[in-house]
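Everything below concerns the one structure shown next.
Missing here is one protein chain; the remaining ones are kept as they sit in the complex.
Up next, subunit A:
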Amino acid sequence: MSAESTRGPHLVSGPMTGVLIAGLAAGLVLITVAAISIGSVNLPFGAVWKTIGTRLTGAGAGDPLRDQVIWDIRTPRVLVAALVGAALSVAGVALQALVRNPLADPYILGISSGASLGAVLVVAFGASAVGGLGVTGAAFAMSILSVLAVYALSQRGGRLLDSRLVLIGVAVGYLCSAATTYLQLQVNPTELHGLMFWLMGSVAGATWSDLGIPAAVIAACMVFLLLQARNLNALMAGEDAAAGLGTSVRSLRIALLVIGSLLTATAVSVVGGIGFVGLMMPHAARFLVGGDHRRVLPVALLMGAVFLVAVDIACRTVDRPNELPVGIFTTGLGVPFFIWLLLRRRSGGA
């Protein structure tokens, strides 16, 4: 029965989990370098390594123009994609535990749309319109409001109803999207590009200054979630069973609500609304390592980062020289996945 000697029922278990995490981390580094080297002008891998190396160590620089392209333009963009992928994926894990429903995702529950609305409010009317909050703060406030609305409306007799949750989430999301569209057209009827940004998401134009807040938020949320991993597992057994196992269900749920909103708002305020990453990545992680959050969390975080970097590469290369919004790809992959999950549940699957 000891985890060391026997193989559990999951595809990856025991010490192999460490190998998987190390492999994903290595994969993230490789795909990051690949993503930096691919662009309107493809740069050799070696040059990318060299520039990153000299910038990190402070050694003498090479070709200054190439250095600038690699370090100031491409690197932050790729790192933002990785951070946003990680944030949305971890947000998905938190929300799925919160509502005890594997269909939960920041986008499906309307949180992304709420965050977009908050961000656009600031862009449209300035910070004073939303009580002096910045873009991230307003996005966070609106995402909390929308998740609270969804959470409250999906309950009956103190219990969350599966069937209502997704429908209410989608409805709230539509309402926020409509408001966002209206505001954008009011402010600047010609700037359709900006509208697309908040509705479909894009990592184009990210700079180094976009990285600090998301990195800090993700790190803080991950530490909290990992410390609460046993309680998150207990929550998967139902709120009553979790209470019996010594979990303070109510306070944990409030914390998860805040964390899910915070991660989503952070991602949205940097790159706009990107759907379904938080749905697909936690599922993929659980498919590999089972339901234990101590393994799901790091695996989902890394998979989310790798996934969004890969999607960003696709966005830049599929329709050259045009760049497609990231949301087209994540939604294109996510919707069939969502439908597949729904059908599997209806047919009595686990």
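By definition in this document, contacts are C-beta pairs under 8 Å (C-beta built on N, C-alpha and C of every residue); 3 or more make two chains touch, one makes a residue touch a chain; residues count from 1.
In this section, contacts and distances are computed from a predicted model.
Undergrad: What is the protein name, per UniProt, of the chain that does not appear here: "Response regulator transcription factor", "Peptide/nickel transport system permease protein", "Transmembrane protein" or "ABC transporter ATP-binding protein"?
TA: "ABC transporter ATP-binding protein"
Undergrad: Of the residues A:Pro44, A:Gly62 or A:Gly238, which one touches the chain left out of the display?
TA: A:Gly238
Undergrad: From the list A:Pro9, A:Gly58 or A:Gly212, which touches the chain that is not on show?
TA: A:Pro9
Undergrad: Tell me which of A:Thr51, A:Asn101 or A:Ser202 is the one touching the absent chain.
TA: The one listed residue touching the chain not shown is A:Asn101.
Undergrad: For subunit A, which residues touch the unseen chain?
TA: Its contact residues with the unshown chain are 1-3, 6-10, 13, 96, 100-102, 157-158, 227-228, 230-231, 233-234, 236-241, 243-249, 286, 290-292, 350.
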